[in-house]
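Selected chains only, in their assembly positions.
Just so it is clear, A and B label the chains in written order, and each chain counts residues from 1 on its own.
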Amino acid sequence: MSKASFEVIPHLKKKTIYAMLQQGSRIDGRKLTEYRQIAIEAGIVERANGSALVKLGNTMVIAGIKAGIGAPFPDTPDAGALMVNVEFVPFASPTFEPGPPDENAIEVARVVDRGLRSTGAVNLEKLCIVPGKHVWVLWCDIYVLNHDGNLIDASALAALTALLNTKLPKVTVEGGEVKIDERTLEPLPVEHYPVTVTMAKIGDHIVVDPCLDEELVMDARLSIAVNEEGKVCAIQKGLGGYFTIEEVHKAIDMAVQVSNELRNKIFEAIKKVGT
Amino acid sequence: MKKSPPVPLITPDGKRCDGRAFDELRPIELEVGVLKNADGSAMIRQGKNIIVAAVYGPRELHPKHLALPDRAVLRCRYHMAPFSVYGERKSPAPTRREIELSKVIREALEPAIFLELFPRCAIDVYIEVLQADGGTRCASIVAASLALADAGIPLRDLVAAVAVGKVQGHIVLDINHLEDEYGEGDMPVAMMPTRGVITLFQADGVWTPDEIKYALELARKGIMKIYELQKEALRKKYEKVIEEVEVGV
């Protein structure tokens, strides 16, 4: 249980959210299927191999990629590794506490990871340098800077943008030794573009991209990762409520529809930094 | 990137690697009340899965500032024994996977429990996977749900669960360890069967919306069968208790 879930929302605001939904509108004036304004900036941290800052309304997350050369996992000797880590720093919300990632941060990381992995976003086989010995190991660290709801989508956007922004130095193998040419940079082989669309169930209503106020009253959450072919590549239901089968199908349709908009925002951000 | 499986996942005659049809469950054994100290408990054997769930509560919650004024706090710990897995020993420290599964299992059970009847209390669900064979989170939910009933905690419904999967393009019911490891997709689903609503829903792999429709329907049918087994297991326990009372054991 995160403390966030216990956060108190004034009774009046809760009633307002419900009443407005009944009228087809939301507390911040959006339509039920409307996403908040998205701002994505790629490449803001030069020390990282790739990076991105994402704002969804007032939600703000930053992702940075660090690449290093390491040993492959024993069961995938021919493939590089990608690790996703999400930190909810106390910085970002009065309800976050210092310490290692809690179950909420771990869930976000694993959902982001699942979307990237299922659809093969990064071609990990191309990150193998010497099979069984040396591969590229990528760390994708996502920091939440301000929490105003829907951290899953913001994190997924930041992760994919940062990966698209990533460049690796060229490596060659001579006599078993790996040589790194720091001056010749090559883009990371990103081949698919999954984005995640999260919906909240509040009473009988399903809204896209919940803000924090909505998260504090929602009954359940459904996150759907969609790739560039409109196929679903990860699903995660959250919280102690339920969905009917019809609601699930409706939500999936909604996610597929919204996903293009999100993906385009990423492409625009990448275009801006010229990669 | 996934290596090829040690045996064909689908045989030429359209069967799965363990001989099942695409829509066939593995053999399932359920036993309620297997532990003495816990307020409720249950064991499930499904394929080679062996999982025990124990429930303690409703009981006082420590530390008290975590208590809720209007309902019980449900806590859940899904844990795999170090010797339960294929290959190398698993460290007993909780992994990120175990932490996530503890969360989604808790959230799958929560809608079924009248938590509002026990303000300021805790209900603790402990799950130990003694042997893992694919689909452990769903099997855990099946056992945990029985353990909650065994503990006498008022429930809106049982929760039943099963994982469907995508194996060489086929949507199949109740995937086993090999299908999970080498298949293309995994979709664990939990429902409150009499209400027909979904309380756990996850997926990896790539699915078209139509495939998801088909998979969910397949899951629903499997869940209804498991639900019958759950009720049967509770009846058996109840009869045993009646019997014991009658013969004065």
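Keep in mind that, in the parts below, a residue touches a chain if its C-beta (ideal position, glycine included) is under 8 Å from a C-beta of that chain, and two chains touch if they have at least 3 such contacts.
Predicted model only: the values in this text are computed from it and were never measured.
Asker: Write the stoichiometry of the complete assembly in this structure file, using the chain labels as they appear.
Answerer: Formula for the entire complex, using the labels shown: A x3, B x3.
Basically, only the chains that are shown with their structure count from here on.
Asker: Chain A to chain B: how many Å between their CA centres?
Answerer: Inter-chain centre distance comes to 28 Å.
Asker: Can you name the residues of chain A that touch chain B in the complex?
Answerer: Against chain B, chain A makes touches at 1, 6, 75-76, 78-79, 101, 103, 106-107, 109-110, 114, 117-120, 124-125, 222, 227, 231-245, 248-249, 252-253, 256.
Asker: Can you name the residues of chain B that touch chain A in the complex?
Answerer: Chain B residues touching chain A: 1, 3, 66, 68, 73-75, 96-97, 99-100, 102-104, 106-107, 110-111, 185, 187, 192, 195-209, 212-213, 216, 220.
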